[in-house]
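And then subunit A:
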Amino acid sequence: MSAEISLYHQFSGFALDAQFRMEKGVTALFGPSGAGKTSVVNAIAGLLKPQKGRIVIGGRTLLDTDARVSVPAHARRIGYVFQDARLFPHMSVENNLRFGLRRAENPAGESEFAHIVELLGLGHLLARKPAKLSGGEKGRVALGRALLAAPRLLLLDEPLAALDAARKSEILPYLERLRDEARVPMLYVSHSLDEVTRLADSVVVMRDGRVAAKGPVFDLISDLEFAAASGVESYGAVLDASVASHRGDGLSVLSFAGGALVVGRVPKEPGARLRVRIRAEDVMLALEEPEAISANNVIPTKIAAIRQEAGHADVQLEAGAAKLVARITQASLVRLGLAPGARVFAIVKSVTVDRNTEDL
Partner candidate 1 sequence: MRGIVLAIVFAILGTSPAPAADKVVVFAAASLTNAMQDIAAAYEKKSNVRIVNSFASSSVLARQIENGAPAEIFASADTQWMDYVAKRGLIDSASLTGPIGNALVLVAPESSPLGPRAIDAHLDWKKLLAGGRLALGDPDHVPAGIYAKEALAHLGAWDALAPHLAPAEDVRAALLYVDRGEAPLGIVYLTDAKQDAKVKIVGVFPQDTHSAIVYPFALVKGAGAAARAYFKFLTGKSALAVFARYGFTAHAH
Partner candidate 2 sequence: MLTEPEIQALLLSLRVSLVAVAAALPFALAASVWLARARFAGKALVEGAFTLPLVLPPVVIGYLLLLAFGTRGPLGAWLLAHLGIRFAFNWKGAALASAIVTFPFQVRAIRLALEAMDRGLSEAAETLGARALDRFVNLTLPLALPGILAGAITAFAASLGEFGAIITFVSNIPGETRTLPLAIYNALETPGGDLEAARLSALSIALALFGVALAAFAQRRAARSIGR
């Protein structure tokens, strides 16, 4: 189910001008504070009426300023998880959860309620009032409440921003689970590259009210232009991998488009899909394949592009269909005489494997 978004709105001192499409899965809306991300989300939800715009979700036109069509917020069936949870303080968790459910056109059945409660681990919290919940618990209830309204689209506006690291890691797996269940397309607003690389299937980068870059996460994150566009330090690579086998020495072998990766033992059956992230700083380059070396992962690659900046160089590498990024000093770049098209070996020092949602 796809969505077409096209918005234009002149605020005082800031112009919003964004167009993008969303497909199935999680689309991250990424960019620094003040880029206009929340305005985009509010416009999609119907809380902001843009001066000009068109919003079509699943073939249904929610907004078309030219045709003077504007479906009111309460009728759009778009779930919205706010940064500050916004749970109704006078209602129990259960009544909060059922709020949207009770007002839905085609209300989900009791089994769906039970499923979401179980999915988000809310069973023991149902009778409590929001004041008695921790930040992480509030976030999960907000998530459940939005889901139970059976939305066509789920908007999440930096749902983890107000949480500390421990709470964040508590909720992220639930979000991954939601993504994997693939029920509802999600638009996930964040200024955290870490969350984006972990959750997103595609990314829309916003800067100063405009869309600066967009594309699938696997491509975009390792794209050197993305770094320039999004104004963040180059991240590295996100890879789609699966468990190939488990070795006897406490290590597992993952296979991906560029070959194999050896990582610490992953408690998954062979065949299980995983997302793997490799930071540019953790990749070294060699012109010849090193032998007596401690790193377990040496991957043959071809240089696709190089970007130089203030003392370091980001080198985009192709390993089969997959992309990697290595960050080296400019001096090394010169010393090795690297240029696009050259074949080099990428030595990966550290690999982050995202735990699968079933581990919860």
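In this section, contacts are C-beta pairs under 8 Å (C-beta built on N, C-alpha and C of every residue); 3 or more make two chains touch, one makes a residue touch a chain; residues count from 1.
How these were chosen: all candidates are chains of the complex that A comes from, given by their letters.
Please read all numbers here as calculations on a predicted model, not as lab measurements.
Trainee: Please find, within this complex, the candidate from 1 or 2 that touches subunit A.
Mentor: 2
Trainee: Over in the complex, which subunit A residues touch candidate 2? Could you list them?
Mentor: Going through subunit A, the ones touching candidate 2 are 45-47, 73-80, 82, 84, 86, 88-90, 99-100, 103-104, 129-132, 145-146, 149.
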